[in-house]
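Then we have subunit A:
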Amino acid sequence: MAEELVYKKPRLLTDKDFHFCPGCSHGTIHKVIAEVIDQMGMENSSIGITPVGCSVLAYNYIDIDWVQAAHGRACAVATGIKRLNPSKLVFTYQGDGDLAAIGTGETIHAANRGDNIVVIYVNNAVYGMTGGQMAPTTLLGMKTVTTPNGRDAKLHGYPFKVGEMISQLEGVCYFTRQSVHTAAGVRRARKALRRAFELSMEGRGLSFVEFVGTCSSGWKMSAVEANKWLDENMLPFYPLSAE
Partner candidate 1 sequence: MKTMQEEMIIAGFGGQGVLSMGKILAYSGMMQGYNVSWMPAYGPEQRGGTANVTVVVSERPVSSPIVQEYDTAIILNQQSMDKFEPMVKPGGILIYDTNGITRHPSRSDIAIYTIDATAEAATRGLSRMFNMMILGGYLAVKPIVTLDSAIKGLAKSLPERLHRTLPDNEKAMRLGGELIRKA
Partner candidate 2 sequence: MSDIRLMKGNEAVAHAAVRCGCDGYFGYPITPQSEVLETLMELRPWESTGMVVLQAESEIGAINMIYGAACTGKMVMTSSSSPGISLMGEGFSYIAGAELPCVVVNVARGGPGLGTIQPGQSDYFLATKAGGHGDFNMIVLAPNSVQEMYNFVFDAFELAFKYRNPVMILSDGVIGQMMERVELSEPLPRRTDGQIVEQMRSWAVTGKPVGAQRNIVTSVQLDPIVQENVNHRLQAKYKVIREKEVRYEAIGCEDADHILVAYGCSARISHKAMELARDAGHKVGLFRPVTLFPFPYEQLDSVCKRAKGFLSVELSAGQMIEDVRLAVGCRARVEHFGRMGGVIHSPNEVWQALQEKLLNR
């Protein structure tokens, strides 16, 4: 029987083993990025910026040019690159701590200036790399190592819907919220990311692509449990964009 190849690793994913935990969304999101860049033929004109956090080493996995930024500063770094290299596809890849806590200022101002960059924002409501501390996006009542009794609004404030806020700014041409915890979600995410990249290259302004993701280690769950928890708890608060 002839072998029928139904799936292969995207060309722009390197052979390096992911350091991500089983069940983590980052690997899937990386794969989607690699696929879209390849499909668009942008391998030689893409520059990605990695944050501080679990995805700091994204440059090990996607075979394009990369810059590693200081914590929270990815959008400013992207502005510097894009302003001087307008023909390049410039995108940041940031977690919720990097983008929505320490880097809020840089993010909002890049958005407000309408810099032609794409911000890929992974919101899993927890700090993964430093060991499961509260993020700005941690849900009320959610337990983390710095909210052992659950997040209390009186003490910690409210979960931050940064995407909704960013989308109000004049300089933002596209805001979408996606997830990759189902096959259908991955297909939608691929389309959304491609649209963001295209708008950026058309010079339309800043595109903000949010992924609601899982952190099985930070959430202290199995991969399957994490996907279920995302469905039941994250998505009601962070609803996905309509197709």
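Just so it is clear, a contact is a pair of C-beta atoms (placed from the backbone, for glycine too) under 8 Å apart; a residue touches a chain by one contact, two chains touch by 3 or more; residues count from 1.
How these were chosen: all candidates are chains of the complex that A comes from, given by their letters.
As the structure is a prediction and not an experimental result, all values here were calculated from the model.
Candidates 1 or 2 all belong to this complex, yet only 2 touches subunit A.
Of all residues in subunit A, those touching candidate 2 in their complex are 43-47, 49-50, 56, 59, 63-70, 73, 76-81, 83-85, 88, 105-106, 109.
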